[in-house]
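Dumping the structure here so I can ask a few things about it.
Complex shown without one protein chain; remaining protein chains in place.
Read from first to last, the chains carry the letters A, B and C; within each, the first residue is number 1.
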């Protein structure tokens, strides 16, 4: 969203231009100083060169920028919908006391805000194409862009404004279930640590291919027979010939996965954020 | 437009389906006979299989059909804009007595209706993408399409209806200038007959390459020096060695270009139109 | 896919037209009978009216049709990706013995075919826009469509062919886990029957609002406290005042959800499929 904010500010600047240069842009009947003064009064830059109109690549950039932002919101909302799935349930949209859920199924809490954001994003995306089609106009005079822009410029602006508000409120009210997250992690019975086991073996000089085979054959039994991965690994003679019990335990530690998480947050939000990581 | 009419009727039929099959489409609490009866009452076909909703490929076809029709109107309007160019002026939009033209230039009659049709067509085209993005929904329940359809289904329907009316009135009122058309044809000083000259020469056994060279060298002088093509051709010894004056005259006859025009009209509009040419 | 097959056959017919009508479509130098004969030989219909080229609405329909079909495959593949989620795992792509999964995580089986289908569908969708933009050409001669079609006509055809094959093989090899499906259903501890409970209560004369409240208050406790829904319902005095134990048991029966499933299959695939349900 930081990148999107920058894009939006830039796009706003790109369209903040004006022109008072006459019917074909040649200042035939008006001194350019008028354009300068009026634009200044309106906080606009005079377009350096114009025809009857301002060039449409500017609005294409504006509409394209709205489309990228809408797609970013789409991405967040899409993931909320995933998290809120009955089988996942790691987070869900705020559900106020007394609120009705699904009309047919009283137990259900549907991610209606997220679905709406995803839907509206499709409209904003599609409108960006109108912006692109509007660029190639005829000579000094062609107002075919006008009727189209009367639809898409307000529609995309309003639609993005709407889903930005919805997304903000969605994030503010998001109910997160850390306990459920842990349950989901544990539901694989240790399989999520297969990558670390692989690394632990290769650090002992085992070839990656070999280590992969040993890890995979145990992993498949977990999926297919419902066994616990760590237990199987501890009973695998090939593996225990190279890894001690302590080393196996370390490979199955969640903390090692999280050890650099604070650093990532610091990169993005931290006081010491360097320029290198600012975009 | 005949093809478009067929497409529209077909698309209307494709979306004229209903479903009353419950929250996941399994008729858990309702007999399918209810669906049959209600749909019949509404002149709809029951969807053979549905989830919480009717499948969205139907609406994608509908929106895509509107987009093709809008693009066909775009094509017609685009050509009106060409005809109405100051330099071409072979046809123009109806201009009622007392109507103002361009606000800045009293002499100008702008093709404002045609430009509007071209612009609106871009919106209808873009909306068809929303229809396509709406097809891939999740499982039995996903209403992300809903917010998007509330925008694009009415917008595209209304927009197409609007430009269909505008295009109809545009065609009804189109002012055609046959005299100007003839002037434009003659403005090339006979060059438009170069193809016929080419054929006349090849029918005399001259190779196409040779004939092309003879025709082109005279044609270029017409462009560059403002000469009359037929006069130059009559004075070209290579050509007159193979074509008599009468044969050259025949090659420069407009009527031979038009000899099959009635047949084309008959193919499209005629009473004896065969099935082969009906689409 | 039955609808898509019809669309494809229709689109193929729409583009199976030819023209040999000369440089501006007027049959100036060629008898229309030649067009008829040549087209017949090529199993094409002669275009009833043409310019230098055949009208592009035909190809727009073709490309739009490919886009709808690709979007339908996208939909199926998207749902496979959902089913194959670690937390859902109700079905997955065929995984041959000895096949490697995720390179970093030996236990993971990624839905790589499904993801590829979803990605390629985006390309086919976007190409349909080129088809629409190609419709509005200039007068009798404009070949701006040509360079674009050399890209999108083969690309969309090949891409759709590819993902149709991939989707066929995906469906043929799909590994389905019915036991896991049942586990997922039961994971809601009876909540999925809330709709049936609602109906059972309303059939006793309870208002829908009242029944909703009774069902929801118990449902919320299931979500929030991990209780079993049926047990809670059986202990809810308001509900048991209207429903006997036997009636509650009936409301919690899975079979009633499935009672009309065979009829749906029969509608779509059955020998006695009536015209009404054929599309």
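Basically, a residue touches a chain if its C-beta (ideal position, glycine included) is under 8 Å from a C-beta of that chain, and two chains touch if they have at least 3 such contacts.
Predicted, not measured: the structure shown is a model, and the values here were computed from it.
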item	value
Among the chains presented, those that the missing one touches	A, B, C
Omitted-chain contact residue, chosen from B:35, B:74, B:115 or B:133	B:133
Which of A:14, A:210 or A:240 contacts the chain that the document leaves out	A:14
Residue in contact with the excluded chain [from A:9, A:26, A:42 or A:187]	A:26
Which residue of A:113, A:132 or A:206 touches the chain not shown here	A:132
For chain B, residues in touch with the removed chain	85-88, 100-101, 104-108, 129, 133, 184, 187-188, 191-192, 194-195, 198, 212, 215-216, 219-220, 222-223, 229
Touch list for chain C against the chain that is not drawn	22-23, 81, 102, 104-105, 110, 112, 115-116, 118-120, 122-123, 125-127, 129-130, 133-134, 138, 141-149, 151-152, 155, 159
Residue numbers in chain A that touch the chain omitted from display	3-4, 7, 14, 17, 23, 25-29, 31-32, 36, 45-46, 48-49, 57-58, 60-61, 64, 67-68, 71-72, 74-75, 78-79, 82, 118, 121, 125, 128-129, 132-133, 135-139, 195-196, 199, 256-261, 263-264, 267-268, 273, 276-279
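In this text, only the chains that are shown with their structure count from here on.
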item	value
Chain nearest the overall C-alpha centroid of the shown protein atoms	C
Chain B and chain C, separation of their C-alpha mean positions in angstrom	31
Between chain A and chain C, centroid-to-centroid distance (C-alpha), Å	25
Cα-centroid distance, chain A relative to chain B, in whole angstrom	40
Sequence positions of chain B contacting 2 or more other chains	23, 118, 125, 129, 133, 138
